[in-house]
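All protein chains but one are shown at their positions in the complex.
Coming up: chain A.
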Amino acid sequence: MSQQGYVATPPYSQPQPGIGLSPPHYGHYGDPSHTASPTGMMKPAGPLGPTATGAILPPGPPPPGPHQFGQNGAHATGHPPQRFSGPPPVNNVASSYAPYQPSAQSSYPTPMSTSSVTQLGSQLSAMQINSYGSGMAPPSQGPPGPQSATSFQTPPRPPQPSILQPGSQVLPPPPTKLNGPGASPLPPPMYRPDGLAGPPPPNAQYQLPPLPGQTLGAGYPPQQEANSGPQMAGTQLSYPGGFPGGPAQMAGPPQPQKKLDLDSIPSPIQVIENDRASRGGQVYATNTRGQIPPLVTTDCIIQDQGNASPRFIRCTTYCFPCTSDMAKQAQIPLAAVIKPFATIPSNETPLYLVNHGESGPVRCNRCKAYMCPFMQFIEGGRRYQCGFCNCVNDVPPFYFQHLDHIGRRLDHYEKPELSLGSYEYVATLDYCRKNKPPNPPAFIFMIDVSYSNIKNGLVKLICEELKTVLEKLPKEEQEEMSAIRVGFITYNKVLHFFNVKSNLAQPQMMVVTDVGEVFVPLLDGFLVNYQESQSVIHNLLDQIPDMFADSNENETVFAPVIQAGMEALKAADCPGKLFIFHSSLPTAEAPGKLKNRDDKKLVNTDKEKMHLDSQQFLNDLRNDIEKKIGFDAIMRVRTSTGFRATDFFGGILMNNTTDVEMAAIDCDKAVTVEFKHDDKLSEDSGALIQCAVLYTTISGQRRLRIHNLGLNCSSQLADLYKSCETDALINFFAKSAFKAVLHQPLKVIREILVNQTAHMLACYRKNCASPSAASQLILPDSMKVLPVYMNCLLKNCVLLSRPEISTDERAFQRQLVMTMGVADSQLFFYPQLLPIHTLDVKSTTLPAAVRCSESRLSEGGIFLLANGLHMFLWLGVSSPPELIQGIFNVPSFAHINTDTTLLPEVGNPYSQQLRMIMGIIQQKRPYSMKLTLVKQREQPEMVFRQFLVEDKGLYGGSSYVDFLCCVHKEICQLLN
């Protein structure tokens, strides 16, 4: 229990006294040391930012932007770096704490005494804050505790108010609530600042510095008061971000607090950095069941020693609850995100291919699971017991092998299927459709040749590009040329198929006008080997733009195009992929006709141009054509007894409840699988998962790819919480929410997400955390950043319906996320923001990321933001001229042309470094990101701001701080 990191706000404390203090304690981890002196803790100001460790790494949390420091200022100076995890001291805390709290008030005094008067003041203020908090949650002022922390200051410092004010304005919504309630209780302090509760907090913060606790990071100031220090037991994972204060702050006090809070509340950046620091660059061997892998953001070398690499499977938790009751209690989704064709870095071993010839893979007779390390050989090797269904099977004669003294087959290390988590089988004819070996797959290129596409040159661009790209069709390593066949269709209101048979002097065009019932007009000559028909194909690609040059057809069809592609593949009896180059709403009379839904104003505007970024498009096209891909895939997820896969999310088709069908699946696509109990699980045998994907390779070979993963089981909730993976959780939540979008109102979906978040945390609080004041927000260490990520998800345009957001954009993002793996969804929901002005041109490492909040930007800085789809280079108005010169090769900020989507290649270390960084970021991502240059205080900045996900959303959606308050409130309600 001690382990949990959480934040505790002094609930009751609201009343002011001590409680205020409580807020900060987040990380009550159980730092034993601290336990010793509860009170003492205060000093440490446990608030400690991030984890205890964090404390050590003061630098971690960069000092907040200039603004912040206003408040912190003082503190900062004092203890700039400290994000105090310092507080750890508190650890035992939780438990210990609880008791204290009640008495807190009393206790405080003491501490205060130790500290300075100011502190007292601060505390007082804190109290008030609490009140604010309460404001937020009217009923129980208590919970807001955290806020209280922030609030403190108010009284003391006049200056701050000013600061506050701005802040307050920023956070209008929360304040309102706060004010109301909060105000009433603590009229005196609060008011001061201004109507808004906000003001007070600042003061408090300020004060902190002086405090002993100050060690805390600047950010924390609030917490100090709380001195949560003591409370923070959070030894374990404790993460720094004690935000105890956090929530509270947000609530009431507008910005100022926010800023302050930002540092105090759990920081994704910190979490990522910590994991990187502790596990990055190391070898991660998958030899232990239930082992929690490094975060997706951490680079390491993965060694398959019996469980599938986390690159292939990542789970929301690595320890399943033993019973369904437990699972229901915790409400933590039990899910795995499976990316069966994930790219393996070159320094890791590629999958072995097992070929049992005609006899095919060895499988359990009952459950049909494939031979894997979970099979237990018995009776001298003559039989084996299936790890999934426990059936005892005879070992087929050809497969027999003696066992060694520990009951392991002598060939254990010679057979991948006995010793590895992931491997492939060559499939026999039994695994092929109609028992015939599959034909090699086909790519069909379908080009919209309507008027506008011809006029704007897109068709020419595509045709030119295809000539190059087709040279790079994917092929098996040992093959000379790709087995993939290609075909071409152009279309506007009607479809044009092309015969590009190699023996033709000229391609032949066949027009199909029956769009109501499309069919394939030719077979022979439509799908051809590129190398053989190269000259005819080039001839065709040369002619296409001219052929339609005089066409004035501006209507297009779409559904028939897909149908045509499908029919063509069907007719050729092969798997394949359609590349449809479509760029207009299909308004022609045909099935799937659409009416103009969105605002027509976009047409012919700059925004439209933006969409036609040819470089990005071409990169994506190349990438898409060249990437590894499997066709005609069927995935089956088998589990050991006691639980089973119940729901699947992704770009998939399910004709029954178990078989996941995918016409094609490439290295970037992931399927998320949810599990439910159907019986008890045992701690001994654990929970085993085998994912088998039957597919056709690019050369037309039928294969099985097997991934095995063993998870732990426990009857202790704490174990469950300990083993959670927040990134995977978010992936799951995103997909389940995005799937629900189709049949549930958005509002309901958002509520469910918030409720479940609160529920998970409340359950933890109730069952795992050491007792503490109810007003404390306590987060399990493994879910420290769940609220911030969840808030990002809630703010995604798919879950918001705003007229400003185009339907297509929402549909696109929805589709995209449904197939994302964990790494992609992590970046997508919480973009990477890099301060470029801090580049060390001599180092090749990326600069440390900063949190996605406007407060982290500075006028004198240049920041690079990337989320996997977009990349922004934000230029502060006072960006260093040498940087501007270096990167853009222009003399000043004013000379920078923001219309470009490419950085000039300047022979300057800044330029080289920046482009290299962009390259590194891009390299790991499936889609090429379009670069947008944004100057501070220019209009386009608005677009950029949407990606500062810790701030309040442009189209609605609360700020991180507000959301944390909200969740806290919910938790409190649940606990009551």
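In this text, a residue touches a chain if its C-beta (ideal position, glycine included) is under 8 Å from a C-beta of that chain, and two chains touch if they have at least 3 such contacts; residues count from 1.
Keep in mind that, in the parts below, contacts and distances are computed from a predicted model.
The protein name that UniProt records for the chain not on display, among "Dihydropyrimidinase-related protein 1", "Translation initiation factor eIF2B subunit gamma", "Pyruvate dehydrogenase phosphatase regulatory subunit, mitochondrial" or "Protein transport protein SEC23", is "Protein transport protein SEC23".
Set against the missing chain, the residues A:Leu429, A:Val511 or A:Leu653 yield one that touches it, A:Val511. Only one residue in the set A:Thr468, A:Ser535, A:Asn552 or A:Thr844 touches the chain that does not appear here, and it is A:Asn552.
Of A:Ile378, A:Val392 or A:Leu522, it is A:Leu522 that touches the chain left out of the display. Within chain A, the residues in touch with the undisplayed chain are 451, 494, 497, 504, 506-514, 517, 519, 521-525, 540, 543, 547, 552, 554.
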